[in-house]
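Only a single protein chain was left out; the remaining protein chains are all shown in position.
Every chain is named by a letter (A, B, C, D, E, F and G) in the order it is written, and numbering of its residues begins at 1.
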Amino acid sequence: MGAKSHSVFGALKILLATCQYPLCVVAMKGKAVIIMGSERDLEFCREIAKTLKTLTVDYEFRVASAHKTPQKVLEVLSEFEAQKVIYITVAGRSNALSAFVDANTSKPVIACPPYSEKFAGLDVYSSLRVPSGIGSLVTIEAEGAAIAAAKILALEYKPLEKAVKDYQTEKKKDIEKANETIKNMK
Amino acid sequence: MGAKSHSVFGALKILLATCQYPLCVVAMKGKAVIIMGSERDLEFCREIAKTLKTLTVDYEFRVASAHKTPQKVLEVLSEFEAQKVIYITVAGRSNALSAFVDANTSKPVIACPPYSEKFAGLDVYSSLRVPSGIGSLVTIEAEGAAIAAAKILALEYKPLEKAVKDYQTEKKKDIEKANETIKNMK
Amino acid sequence: MGAKSHSVFGALKILLATCQYPLCVVAMKGKAVIIMGSERDLEFCREIAKTLKTLTVDYEFRVASAHKTPQKVLEVLSEFEAQKVIYITVAGRSNALSAFVDANTSKPVIACPPYSEKFAGLDVYSSLRVPSGIGSLVTIEAEGAAIAAAKILALEYKPLEKAVKDYQTEKKKDIEKANETIKNMK
Amino acid sequence: MGAKSHSVFGALKILLATCQYPLCVVAMKGKAVIIMGSERDLEFCREIAKTLKTLTVDYEFRVASAHKTPQKVLEVLSEFEAQKVIYITVAGRSNALSAFVDANTSKPVIACPPYSEKFAGLDVYSSLRVPSGIGSLVTIEAEGAAIAAAKILALEYKPLEKAVKDYQTEKKKDIEKANETIKNMK
Amino acid sequence: MGAKSHSVFGALKILLATCQYPLCVVAMKGKAVIIMGSERDLEFCREIAKTLKTLTVDYEFRVASAHKTPQKVLEVLSEFEAQKVIYITVAGRSNALSAFVDANTSKPVIACPPYSEKFAGLDVYSSLRVPSGIGSLVTIEAEGAAIAAAKILALEYKPLEKAVKDYQTEKKKDIEKANETIKNMK
Amino acid sequence: MGAKSHSVFGALKILLATCQYPLCVVAMKGKAVIIMGSERDLEFCREIAKTLKTLTVDYEFRVASAHKTPQKVLEVLSEFEAQKVIYITVAGRSNALSAFVDANTSKPVIACPPYSEKFAGLDVYSSLRVPSGIGSLVTIEAEGAAIAAAKILALEYKPLEKAVKDYQTEKKKDIEKANETIKNMK
Amino acid sequence: MGAKSHSVFGALKILLATCQYPLCVVAMKGKAVIIMGSERDLEFCREIAKTLKTLTVDYEFRVASAHKTPQKVLEVLSEFEAQKVIYITVAGRSNALSAFVDANTSKPVIACPPYSEKFAGLDVYSSLRVPSGIGSLVTIEAEGAAIAAAKILALEYKPLEKAVKDYQTEKKKDIEKANETIKNMK
Partner (left out) sequence: MGAKSHSVFGALKILLATCQYPLCVVAMKGKAVIIMGSERDLEFCREIAKTLKTLTVDYEFRVASAHKTPQKVLEVLSEFEAQKVIYITVAGRSNALSAFVDANTSKPVIACPPYSEKFAGLDVYSSLRVPSGIGSLVTIEAEGAAIAAAKILALEYKPLEKAVKDYQTEKKKDIEKANETIKNMK
């Protein structure tokens, strides 16, 4: 936020402080908080982070287990309670973390469980089959989790909207370029 | 927005108009746009709408098929381009709609495919196995789609945050009440 | 314990009080604590209770959700911390409860998830695919959960051992009787 | 078509031009248009092309994504609208391309999704579970897609019928030869 | 063919008789031959026939089993050897019929196996996992088989092309009409 | 049969020739005929043959495809019509061979489909889901097919019964030996 | 055996008694012994028996559980040790009975597990995935188990061979009759 002119920002702050209407806000950029259930998921979380960086989304990592350190998970949620954050929860095998986080926060939760070859990836059902009252959302793609986070934050923060659109345009161009090359092959 | 004081709002508008920073916004409530791939999904979409109502989230219905009326889908996306919306896409069998919508908008997309008994629900993989560059998120629960939409819109719009928290509190109380009754059973 | 002679029991108590060895104990009968994640599981829990009764195992019901009321689950565990109990955890869909309970107690945990027709019962993987450090055990049969609880408590409490053996003998006799009837059919 | 005598062809052309009956045609050889959803599918598409070559079926490659560049897919369909073509659509993961193409053309569509080890190949359901009104047909074998294309074009174009029959005869001879060798083994 | 002018047709016949090029043909309408492996599949075959009728595709029914009456299947193939036909093969459980027919004809083969609730529809793999050298194509939708057959025959027979396009247009209109109705619902 | 005294055998032959009762027979050893659908299955068939050898069961190999060379399969069945044989049918992917052979012979048929990693081995359902009137039996173990064949032939041919019993005893001893070694491990 | 001439039979008996060669036998009809793991499987076993009757195969029923009354299973095997029998083992859920019987007899074993809707019939894998040294064979069709038993006994007992062939012929005629009726339908 270094580029922001102090005077306008100051004016806004004063204005916001005096008004009692919750609808008057300074759009915050927000960030993604990636909670992994185990240190073993770090590599996969870094994949998510890679696309977040490309999309200029800020993020933080946390490690906490819904099964083994539930209090720690709740502490993390408290830590970000007053901030504009999206949780990306990463837990292999039986994924309790995502719905646990979701039930205990009003923030959006993106479950991004890593694929396991064991049992041909059936673990994904533990992310999908959430109990009543739960709103965690699932993507099995690290890139997808990052795009989704960017899109959610972009709803109110225009620079991110542009980043998302640029990213999408790039993907489309890649396909069109491939078409130009390949259509002449025999 | 009827409750908003005109003078403060006016001041904000002037301020926003004069400043060149995209970060200064008036938080909009936003809404959910439920796109169903077929009329047959209407009943399921109404389930989503029911929880959206409970959570005071505004919504609209549209019917358009990614396979059969792709231009219509793109038209719907254009229609809401300048608004703060979240798409909830509902398509049974092979779900092309969700990723199709996601690829063509910078708005968040929640895929909420209805369960089919045929093939024991394997259709869900068509929602999960999205190609690269796609950020659509999956929930198989109508209630979950509504909660997630509310949470996303609640990031900047406080009244929705309260609605989400109240909803969650209600669910917790239900469980605690059940415990009081059942723990004395034999 | 009404049948116990007071003098011998008293002598034992004195002896145990004076000795510092934790290995000197009066065998307690113990009991099963059935925790269900939702009121909806009550009927299934009653099936477990029915066989527990037949096997003369004492039990109590509790309702608490690992996702939605984790603090309540921890409270239940505290409540029985000083007692000889086995937890039977009953949670449908994605079962977080069983491993959550297991991680937070040194008592044995029997996960007994109810079958769901949706997705042809794949929910069972959420009970099986526990993270490292978890010792919860799975049975998908209500009767099986009760037998297992009885067997565990029977290790030190002989009347339960007899109940288990009688139960098993009864089952064998049923088969033998069926054989006598059916082997003459044409 | 180099071997065709110009005079007869010319006579036919005149005749066809003068008659108003759509049933009078010069049988065209036709061709297969292989549309792949991503450059990553090229190797698999080359496998299809290999058998097409053996069967003397002409073909062209295109790259276009139903999700990401739907307009481009529609353009490809326009390009071949007036020609006798069969589409072979190749898209991994969730296959939207095949049904998308099918819904937007009156030409036959052969979906030939590449196998993925992830989730033990369940992606094939996204090709099979098409919505109402869709006639795309599935084969999971590259060779099979080529044979099917040849058979369809062979319905009116006799040289292709011969190519198909020769191919089939060759396969049968291979089995018979193998039998001669192996039946004497011990 | 009643509408065909005799003189043009006669001219064509003479022309075709004198020319030695197999490429000169009178486009035939062709038809679909529906072979079912068992009488039990009749109801499902009638569903296919219903859409064939709508699309003005001619068809015939045959019953023959690849396992139990293979000679009869071969006879059916001989019967239609000189005609322009597409086979639609309908066989439940383990589908041998489709690949059997495909291996023994140069005509296109559409496998349309009926769904079975037993084993959650896994029978479809017996239609998909064809051996090398086989080009049978799979659709699990009765309507889809009919559309595909129409599209194949429409390649050279324009009235069918129109029927297919009309059918597709109708489907699109249905969706658009549904949208008009539903978008005003709350 | 070299060890057989000629005079007794001769007497039997005369006796059998004069009697008209089909129940009077000289027990034949019989053999296994291993039919593979493709040369690619040879290695797997050799595994079956290895155990057949150990069990002293005679065998022959044939290659024939139910899909591609059905007449050849029928020829093989004719070839062994008058002999005491068991068919072991080996066909990967969609297994039509086993039920095809079964429907066209009164001899027992053992389907022994090789495992395929593709689709996590779901091909086995094509061997199991036979149509009505079919009696082919399935084992997925090469060793198991050989044991089963030996057991069937052993019903009337005592030397094979002994071979089977010796084989079983050997397996039991292996387990007991392993127990002796392992029970002392720490 | 009432039709057998006593003098020839007597001569054979004397001859067989004097010769030391186990290969000289009077072909016995033999029978099927249907062992069910539980009384609950009786109805399914009766289905098997129905086809056995049609095929004139003799049979007996027994009830014994490999898990719960293993000694009883071994007793049944002893009872028929000296007779010509085939075991048809019927056990739902996890089928231990079939491989248990197979490991403890030299007679052929046909596992015929009843289908269970729970878990979409995955129980069949417990019949298929036998350990090393086991030769039990699987069919999931009651009719198929009966046909297989008849075929095995028919190897040496000609009247059964005729019964099997008649049964097969009847099935083929049914299909041909159906073809005659249905081929004229529109």
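As a working rule, a contact is a pair of C-beta atoms (placed from the backbone, for glycine too) under 8 Å apart; a residue touches a chain by one contact, two chains touch by 3 or more.
All values reported here derive from a predicted model rather than from experimental measurement.
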| item | value |
| --- | --- |
| Full-complex contact with the absent chain, from G:Lys29, G:Lys68 or G:Lys162 | G:Lys68 |
| Positions on subunit A contacted by the hidden chain, ascending | 36, 38-39, 42, 60-65, 68-69, 72, 118-120, 122 |
| Sites on subunit C contacted by the missing partner chain, in the whole complex | 1, 3-5, 8-9, 11-12, 15, 18-19, 21-30, 84, 86, 102-104, 106-110, 124, 128-130, 132-141, 143-148, 150-159, 161, 164-165, 167-168, 171 |
| Contacts of subunit G with the absent chain, listed as residue ranges | 37-38, 65-68, 70, 74, 91-96, 99-100, 102-104, 118-119, 122-123, 125-134 |
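The rule we apply is simple: only the chains that are shown with their structure count from here on.
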| item | value |
| --- | --- |
| D-F, A-B or B-D - pair sharing over half of the E-F contact pairs | B-D |
| Per-residue multi-chain contacts in subunit G, two or more chains | 120, 168, 171 |
